[in-house]
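Complex shown without one protein chain; remaining protein chains in place.
This part shows chain A:
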């Protein structure tokens, strides 16, 4: 596996984490219409669910917005189900995420109103590298809507890896990590939940900054806490960890560097690419720093609100396992 490949995703096609939801196949050929079968070419779906109002993770926010983890997890689960059911990806193939991204276009529909909100995710799933009718890669593009109002996009590229290959890469990644001492300075506890946009300490997945540099922070990721809070499989790093750790460290850094208030801040864009498998039992560090994408000072969106871009990296030992960038908006 080359450097373009990725950390893990668990084997089951669905998990109860999201709650009951619908996934509707949109047929565009007679065979798809009559038989609900699909050729290994682009197929369209739509995911529908109510955004949870009382969920231990998705509803635990200090800022009054729905959680971006929900659409990303929805995309992942819908794509996995479709890969297995419609594209015939065998159950023993391991799923790796090569890249993932989400962007909020309009934040208004994301604001929690106290009532039920209907979430939908229109999905175009395009299989690639088809061998024997089975794809080895799938590009997923989604458009999000809350209560029927379009409000963002999400996308991901998934790889379907043979178990032997998967095991080899896990082993190679671990050896690479071990070449450089993986120990991190002892973290002096976790930040207060409010500092990372949460209300419950259970959902805090990063530690206090280990180092503070001119351009940003270095933080430990609490894999144990993440496994308790996030959906995932034993023996693997939860796939949602990277988004959640990115989000928490970005809010912490936006406050530290730019003076943002985490209670009124949200991540409106996150793009990540994965460069190997993270190991759940090795220390994982997260670096977050300012980026010159749109200048080092905050810029303002159309409504005049401050917006900053941050660069995020995940390192295990001397090995980079993921790189991400995020945009944080100060809601005011």
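Methods note: a contact is a pair of C-beta atoms (placed from the backbone, for glycine too) under 8 Å apart; a residue touches a chain by one contact, two chains touch by 3 or more; residues count from 1.
One rule holds in what follows: contacts and distances are computed from a predicted model.
Engineer: Can you tell which of "SARP family transcriptional regulator", "Sugar ABC transporter permease", "Na+/H+ antiporter subunit D" or "RNA polymerase subunit sigma-24" UniProt lists for the chain that's not drawn?
Structural biologist: "SARP family transcriptional regulator"
Engineer: With the full complex in mind, choose from A:132, A:148 or A:234 the residue touching the hidden chain.
Structural biologist: Going through A:132, A:148 or A:234 one by one, A:148 is the residue touching the chain not shown.
Engineer: Which candidate, A:120, A:157, A:203 or A:316, sits in contact with the chain we can't see?
Structural biologist: Spelled out, the listed residue whose C-beta touches the missing chain is A:120.
Engineer: Go through chain A and note every residue touching the omitted chain.
Structural biologist: For chain A, the residues touching the absent chain are 13-16, 18-30, 33-36, 46, 48-50, 77, 81, 85, 116, 118, 120, 148.
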